[in-house]
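Showing chain A:
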Amino acid sequence: MTDVEFVIAGYGVILGGIAAYVALLLRRLRIAREALDRAAGSPPPDAPR
Partner candidate 1 sequence: MSELRRGLAVAIAIARKDATSELRGRQAAGSTLFFAAIVLLLFGFALGPNAQRLAEAAPGLLWLAIVFGGLLTMARLHQLEAEDGALEQLALYPVDRRAIYAGKALAGAAAMLVLGGLLVPVVAILYTIPLGSAWLPLLAAVVLGAIGFAAVGTAYAGLTVRMRAREVMLPLLMLPIVAPLLLAAVKVTVTALGGDPLGEQGAWLQLLAGFDVIMLVVGAGTYGFLLEE
Partner candidate 2 sequence: MKSRVLGFVALLAVIAAAIFGLFVVPADLHQGDAQRVMYVHVGSAWLGELSFGLAALAGLGYLWRRDLRFDALAHSAVEVGVLFTAFAIWGGMMWGRPVWGVFWQWEDPRLATTALLLALGIGYLLLRRLSDDPTRRASRAAVVGLIAALDIPIIHFSVIWWRGLHQGPTFIDPAKSLKAAVPMLFVAALLFMLTAFTLTWAWLLIRRYQLARLETRIEEEVRLSRINAARAAATAPGGAVEEPAG
């Protein structure tokens, strides 16, 4: 692999990783907010884990 390919791999994984984590975080935040509304709203005895 040439130097440039390593640089691309370096930046790609790190910046890509941050982007993936951001996406994961925002998704988890959305799910958590919905779950909280459900849990806080009318808490069925076995609210989702």
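Inclusion criterion for the candidates: all candidates are chains of the complex that A comes from, given by their letters.
By our rule, a contact is a pair of C-beta atoms (placed from the backbone, for glycine too) under 8 Å apart; a residue touches a chain by one contact, two chains touch by 3 or more; residues count from 1.
Note that the coordinates shown come from a computational prediction; the quantities given were computed from them, not determined experimentally.
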Chain A in this complex - touching candidate among 1 or 2: 2
Of all residues in chain A, those that touch candidate 2 in their complex: 1-4, 6-7, 9-11, 13-15, 17-18, 21-22, 25-26, 28-29, 32-33, 35-36, 39-40, 43-45, 47, 49
